[in-house]
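For subunit A:
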Amino acid sequence: MGKKWIALLMSAVLVLSTVGLSGCGGNSQEKDVKDIPTTAAKKEDMDKTQTEDTQSSVEDTEYPLTITDGLGDEITFEKEPERVISLAPANTEILFALGAGDRIKGRTDYCSYPEEASEVESIGTYSEPNTELIISMEPDVVFATDYVDDSIREQIESTGAKVVVYTSKNVYVVLDLIIQMGLILNLNENAAELVDSMNTELEEIEQIVASNQEEKSVFVDLGSFYSVGPGALLYDMLDQIGVTNITADTETAYPQLSVESIIEKNPDVYISLYSSPDELKQTAGLDELDCIKNNNIIFFEALSQEADIIQRPSPRVVEGIRLLAEKIYPDLF
Partner candidate 1 sequence: MKKIDRKWAIPLSIAICLIIMYICTVTGVASISFRDANRILLHEIFHLNVDLEGISNGSITIIRNVRLPRVVLGFLAGASLAVCGCGFQGIFKNPMADPFVLGVSSGAALGASIGIVLHFDSRLLGMSGTTVLAFAGAFLTILLVYNISKVGKKVPVSTLLLSGIAVSQTLSAAMSVIMIMNKQSMDQIMFWTMGSLNGKGWNQILTVLPYSLLGILLLFTTCRELDIMLTGEDTAIQLGVNVEFLKKKVLFAATVITAAVISVTGIIGFVGLVVPHIVRMITGPKHRTLMPLSLIFGGTFLIICDTAARSLAVWEIPVGIITSLCGGPFFIYLLSRMKKGGNFS
Partner candidate 2 sequence: MSGKILEFSHVAAGYGDREILKDITLSIHEGEFTGLIGSNGTGKSTLIKCISGLLPLNRGNISICGKENATLKSRERAQLVAVVPQSYHVEYDFTVEDIVMMGRNPYLGFRKRESQEDYDIVSEAMKATNTEVFRGRFYNELSGGERQRVILARAIAQKPRIILLDEPTSALDIYHQMEVMELITKLNQKEHMTVLAVLHDINMASRFCQRIVMLQEGTVFMDGTPQEVINRRNMEALYHMKLMIRESPLFHKPEIVPIRVMEQEKIEVPRHIHIICGAAEAVNLIEELDARGCTVTAGVLDKQSEDWKICHQLGIPCVDIEPFTSVTEEKQAKNLELMKDADMIVVANVPFGEGNIQNLHGLEFTCGKIYIHKNALCDDYTDGKLAKRVKDIEKRKEITYFENDREFLDLLKQTERQ
């Protein structure tokens, strides 16, 4: 029994790091994760990095190119990669947005956007892809997330393919990785345009939200009261629109809160990605919560497009932020 539970504990940590399907930053590997060095994640630095990126991105990429990925590994590309495999729905979205859709030879079962993605052959799931299939596709580069097993990564790398691992803890990391993927694929111009438009959109949302007087607090329920905390993408997205998250003091990316502390923190809005409002209303204790009683529940059904855009570190992340802002502050829009 003991071993079983230790194993469970370990798998719990593992699962927590995979919550949200979209390859958010994993807390289990937090130590190793370095921000992508080309730019800084802080908002204040954005303008500076922006200009740098824009300048460099207009030109063609010079190979050999050495980049540092989300795990801090240095990877050198000798030539422009032609054959690409995406091991995450968000990576697939970015590739299509960069105009590299035709280079994608493999994708995961969950790559549901854009529609063209479904025409690409699937190589399995993001954590347990079919290694044989991947190798048989002879990719030049594989864009993965940090919950691909090291042994799988090494196997793929041994065939000469490059594996670039991304961990997206916040919105700016997403912007950075778009730039970096553009650099790798020699699609710098497209990347710059994409990031520009995303930045414009972000600024627009920022301006709208800036006029907001009433700061609201939220609780995000991923199911069984598991939530997002500092270090999770969704947490950062809510932060971007000035929403207080009641998990702020947990210092954990994916904490489970007790009903008791939810009641005590008394959030203004309850965001549920799993339980339906009806189920929440029947949960002991929660039924007394003001936001539940007043129907301040935002429910994103699992696997819906809405649930995807607020969770995936993809170019649509800004749409996600807008969606959240609209739902939380309907009066502003």
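With respect to how the candidates were assembled, all candidates are chains of the complex that A comes from, given by their letters.
Keep in mind that, in the parts below, contacts are C-beta pairs under 8 Å (C-beta built on N, C-alpha and C of every residue); 3 or more make two chains touch, one makes a residue touch a chain; residues count from 1.
It should be emphasised that the depicted structure is a prediction, and the values quoted were computed from it without experimental measurement.
**Student:** Scan 1 or 2 and return whichever one touches subunit A in the complex.
**Tutor:** 1
**Student:** Can you name the residues of subunit A that touch candidate 1 in the complex?
**Tutor:** Residues in contact with candidate 1: 1-2, 4-6, 8-9, 11-12, 15-16, 18-19, 21, 109-110, 125, 127-128, 222-226, 229, 247, 249-250, 252, 255-261, 263-264, 266, 274, 276, 278-279, 282-289, 302-303.
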